[in-house]
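Shown here: the complex without one of its protein chains, the others still in place.
We call the chains A, B and C, going by the order they appear; numbering starts again at 1 in every chain.
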Amino acid sequence: MEEEKRIGVYVCWCGTNIAKMVDVVDVAKEIGKLPNVVIAKDYKYMCSDPGQELIIKDIKEHNLDRVVVSACSPRIHELTFRKALQNAGLNPYMFEMANIREQVSWVHTDRGEATRKAKSLVAAAVNRITWHESLDKRTVDINPATMIIGGGIAGISAALEIGNSGRKIFLIEKENKLGGHLAGVDLTFPYMYSADQILKPLIKQVTNNPNIEVFLNTQIDEVFGYVGNFETKITPGDGKEVELKFGNVIVASGLKPYDPGGIENYGYGKLPNVITSLEFEQMLKKGKIVTKEGAEPKNVAIIHCVGSRNKDYHEYCSRICCMTALKFSNQLRSALPDTNIFECYADIRSFGKGCEEFYAQTSRKDIMFLMFDQKNDLPRIRKAETMDECDMLIEFNELLSGEDIEVPADMVVLMVALEAQENARDIAHAVGVSMCGNEFYIERHPKLDPVATTTDGVYVVGGCQSPKDIPDSISQARAAAARILATINIGQVEVEVTTAVVNEDICCGCQTCVNVCPYTAISFDEEKGVSVVNEVLCKGCGTCGSTCPTGAIRSRHFTDKQILSQIEGLMSTSIELQEV
Amino acid sequence: MSYEPTIVAFLCNWCSYTGADLAGTSRMKYASNVRIIRVMCSGRVDPTFVLSAFKEGADGVLICGCHPGDCHYHEGNYKCLRRYHLLQKYFQQMGLDKDRLRLEWISASEGRQFAELVDSYTETVKNLGPCKMKQVIETLT
Amino acid sequence: MTGIIFTKVDNGYSGALDYNELFFYAKGIPGVGPVWYSTDVPLYDKQAMADLIKEQQLKRIVVAGDTPGMVKPFLTGAMVIAGNNPEDVVLASFREYGATDNTKIDRAKGILFCIALGVTFAEAALPEETDVQPDTLVIGGGIAGIQASLEIANGNQKVYLVERTGTLGGHMAMFDKTFPTLDCAACILTPKMVEVGQHPNIEILTYSEVKGVTGEPGNYKVKILNKARRVDLATCIGCGICTEKCPAKAPSEFDNGTTLRKAIYIPFPQAVPNKYLIDADSCTYVLKGKCGVCVKVCPVEGCIDLDAKDQEMEITVGNIIVATGFKPFDAGKIERFGYGKYPQVITSLELERLINAAGPTEGNIHFRSQDKKGNWIFSVESGMPKSFAIIHCVGSRDENYNKYCSRVCCMYSLKLAHLIKEKLEDADVFEYYIDMRAFGKGYEEFYERIENEGIHIVRGRTAKIEERNGRLMVRSEDILNDQLIEQEVDMVVLSIGLEPREDAAELAEMLGISTEEEGWFTEANYNTDPVNTFVGGITIAGVCQGPKDIPDAVAQGSAAAARVLQSIVKGKIKKSIKDMPLEKIEEKAKQFSNSMEGKS
Partner (left out) sequence: MKEMSQYGMGTWNACFHCGNCTAVCSLTEEGILFPRKEIRALQMGLEDKLATSVEPWLCYYCGDCTETCPRDANPGELMMSVRRWLTAKYDWTGLAGLFYKSLSALIIAFVLVAIGIVAMGFVKDFNSEAVMYFGHILEFYLILTVFTIILIPNILRMFYFTVIKAKVNAPFGSYIAAIGNLITHMFTQVKTLKCDKQTVRWLEHFLLVMGYLGLLVITVFLDWFGTENQIIIYMGYITGGLVFVFTFLLMISRLSKARELNKYSQPTDWFFIIWLFLMGFTAFLVRLFIDIDLLNDHFWIYMVHLIVVSQWGMLLVPFGKWTHFLYRSFAVSFANLKKAALIKKLATAA
């Protein structure tokens, strides 16, 4: 039974982004000739208000029932256009995007070739959309509780932000106390406030808040469910298993310091007076800055970018070490007024509020700033001779003077990089977030959605998505809290509908699908002898669909028919055009 | 004009498609022979998709998924790997060169790797010459 | 016993607090023994200090001052020598809680009192709660304001979004691409703008300004001036005939003056609302009383009313989010760079518009030239430069202009260098920087990439720009290669820094919030409260609090919304810390302190 299909196709110029490399007018003209295509237009900015209004108007005027937009990546604008369809009274799934910007105009250099490819992509989309079906959004109730992984400053802030509104929080911390790295810090840059005085009242607020339940010595193994209705089992320190149910997850698992033992030049672990920034921070906290021999150091060298900004270690910048190093210099100058202080740096990155001023102020305190090449020529630390009157010598080419120098040091502080936690991968798996090469979590969009992830209801904040200072971590923590508070306030959330569904008439009951489902969303109905999909648990990966020997399982919105006709469309046009 | 092959690529939504987008936003140039189809997971790539691509006239098929251990759906990419091996055996039996199918892991941050992969694979397929499958089927039917 | 040491001189941070008054106040705090100025104690001799601690039998030391942390390490050391616990050196930082001038001396006293009693100020100065009106006002329609509005509106709450200009979008809408991913600003921003425009919970008030705020936390009455747009938003169909026929021109604000626009215009094609407006300062009718061409050609009757007057409205809101952003540094202030003197010295913001496909030159970089009427604009008719110098830190990191780092310039300069190369493959691009601040996620990797694109990155601040052989000579020291560079280029791009808006102080006064010396709004606590202020129900977000890149501004927009949503979900809002009387703080501190002792 073939009902009439009325497709509207829109080819976007994206200013010149697409139009420069693709003959959009020609694409629209050619595609307009395809069967079922009622209308094919090109327009300067499809995503703009007038662009969207154009679609809505056409849907009404031409009685369209499906829309193809050929523009940028669907990852950017699929939702925008789906909403437009909805506004026009069409089911949002009667929509398909052909990506002719990221996959064509931006990556190819021959206009003819690019136009040809664009045509085949649009033709494929037209073919595919012929088989699209209406899918209805479902909403689920939101469990107002939130689980927060990580009890550092970001986790604490998020917990308080939501907890203070009277909603339940489960705060999970793998160590035996709250506070994270901030608990080991003496003063914060650039205004030298006491970290203790900042952190302790916050921890007190957390423990005193009846809405916040803290689980120490606890790790997260696996989280089941979906946005609004997650659950997990945890085994806190006392060994008793607890089951938690919650609607949202905030991952604030933070960072760990880099182990500089791997950098041979610095001799960490071999030279006793080479210490890490964290160890030095402890000394400051305890009020005793002494070498392993117990003497006050006469010369202290601080080496920046240890494990950062270098291809052999981490390529990224760890963002907070420059300021921490400047803070150390200030603290040293106060604690040991006569000590010689050397800052060996690559670039001083004092970019935050009040930070450049802090740098200016620090540089007036008789501190010697020495620049080295962090990419190709790391300083080398060696034990000094007796006649040198110091414990160690640091050798490198000083870039600002061009001299090869030897810096005397009785203590060397290595400003170590910050890297992903050891269990970053485990947590990523448990809650379903992606990681980049450095094992930092990937946010949904680096600019527009910096704390959400591609998994609904899961947020990543603070250091676990890349190194951050305190205010930036807290801003992020609160940003996630805002999102969660908004959903709690509404009480419901929409869930994805592109799940798998079993055609019970064809299912042979082989149960192959039951085994491949990573979410145990498929069970076997003994009575009927067929597989059944729990649509709430199904995340729509489609693995079952491609495993099913009889084709009984359909992955909604990614059905065999849709993809096969997409392939067909892709090829037929491309060959046809090639022959011309 | 030299022979230009057509390559169909199946990219998973979470890693590889994003990686290809990154290649685009970073304006990395690569061969225009590749046509991308988005699937939610490389595990969704049914062997029939691959075969049907050849049936429709593709000269090569590329499947890209998340790196092992990074799958958004835990282990879809492993399932895909198994099918890939299976398909390769099947290809041998059919007399197709096994290089006509390639499986690679491309993460969301590997735009450059994606562009390089497309270029090198296009070169590979070019060297293999046109795939005769479509013609064979057409003559047979 | 607790001793108090005042550090009066604080390394350049000037505090106009009356320290003598604080000194005598400190003596009266219960449990406090000796009170000194730091000049009265041996601050450079740890042993002598330790002896003094022992002699006075001090168990705790409170160091008080603007940023007393500066001397803490010395005192911790002395405490250890004296055999005490180093953690008993505590800080009473007046700046931390905003007591930076003498009008806030009571707050400074409160801070002293709390810390001396072992209670943190934030705990004791916790204001009472009161009912909250559910609606929210967001001031500023840039990315931070947009984000905040959406967060709240998506939580089913009403938002008024007030924007000074005729469209949402702010500075981000002017940019071409964004670093480090290079996705185009419009592509990611305009959908958000459209979402705001279509959101049933958001009432957009463009071309409007906040004129007065009265009331108290949870219940503010805000007077808003709706400037006469002279075009009816409801009936304008955006056909553009009026613009076509309008005879008057003025420099386009959206294009940063790189081209001209008509007196009746739409700021840019994707503006939200996508409706026209009339600029009274350039409209012939408004200026001379005759013209009215637009009215004649407008197909909608009554849509354009050239005699429309400004109107005022009043709204009641529970919370206010301030996201007013920044103004770019005026490059003309630095004479040596010749901006305004040499036409080919342009600002980074001008280049953004040139590179933008929707800009005056359709995305190509052309020389600035004079049109027939003598206006200096960019048009496709003039030639294209082949070499560029990009100069970092213009107006930033400079004691003569702005001391602070503007945080975004390094990265956007690298981005611009890349975009120039993309447009003009053979162009020579030189970057002159001081420290390369590529600190964010993926930034360092981007820097690395740009370095490998054949762009000459020179460490050395440009000192002056002169005309030579009809080109521009940029003089810098290439420090890392020990050379003096006199580079002749066709075009110089000044990477201008960010400055607080001129009206920031006025707005701060209206809202009762404080500003930093340089004019950024002050947050309630540098570390823990980056978006709140000392006034209940008023939060700040984005660059108006200090320079920020897009992700950080967006995060702050959301963070500000969190506090608003928290109060709405709870139905209660905290009053202002600012208004807490000293007696109340003292009383609470005593309570806390007693309860702590009771426990231990």
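Going forward, a contact is a pair of C-beta atoms (placed from the backbone, for glycine too) under 8 Å apart; a residue touches a chain by one contact, two chains touch by 3 or more.
Everything numeric in this text was worked out from a predicted model, so none of it was measured.
**Student:** For the chain that is not shown, enumerate the shown chains it touches in the whole assembly.
**Tutor:** Missing chain, whole complex, touching shown chains: A, C.
**Student:** Pick out which of C:476, C:545, C:558 or C:593 touches the chain that's been left out of the picture.
**Tutor:** Of these options, the touching residue for the absent chain is C:476.
**Student:** Give the residue, chosen from C:270, C:462 or C:525, that touches the chain omitted from the document.
**Tutor:** Selected residue, touching the omitted chain: C:462.
**Student:** Which residue, A:54, A:88, A:360 or A:514, contacts the hidden chain when the whole complex is considered?
**Tutor:** A:360
**Student:** Specify the residue from the set C:323, C:390 or C:434 that touches the hidden chain.
**Tutor:** Within the whole complex, the residue contacting the unshown chain is C:434.
**Student:** In the full complex, which residues of chain A touch the absent chain?
**Tutor:** Residues touching the hidden chain, for chain A, are 348, 359-360, 363-366, 368-371, 398, 400-401, 403, 405.
**Student:** Could you list which residues of chain C touch the chain missing from the display?
**Tutor:** 336, 393, 397-400, 434-435, 459-464, 475-479, 482-485
Criterion: only the chains that are shown with their structure count from here on.
**Student:** From the mean C-alpha coordinate of chain A to that of chain C, what's the distance rounded to whole Å?
**Tutor:** Result: the chain centres lie 25 Å from each other.
**Student:** Could you work out how far the Cα centre of chain B sits from that of chain C, in whole Å?
**Tutor:** Using C-alpha averages as centres, the distance is 47 Å.
**Student:** Between chain A and chain B, what is the separation of their C-alpha centroids in Å?
**Tutor:** Here chain A and chain B have centroids separated by 27 Å.
**Student:** Do you know which chain A residues sit against two or more other chains?
**Tutor:** None at all.
**Student:** Two or more other chains touching the same residue: where does that happen in chain B?
**Tutor:** Expected reply: 25, 27.
**Student:** Please name which positions on chain B make contact with chain C in the complex.
**Tutor:** Result: residues 22, 25-27 of chain B touch chain C.
**Student:** Quick one: which bits of chain B touch chain A in the complex? Just the residue numbers, please.
**Tutor:** 4, 6, 8, 13-15, 17-18, 20-21, 23-25, 27-30, 32, 35-41, 43-49, 52-53, 56-58, 66, 69-70, 72-76, 79, 83, 107-110, 115
**Student:** Given the complex with chain B, which residues does chain C contribute to the contact?
**Tutor:** These residues of chain C touch chain B: 181-183, 422.
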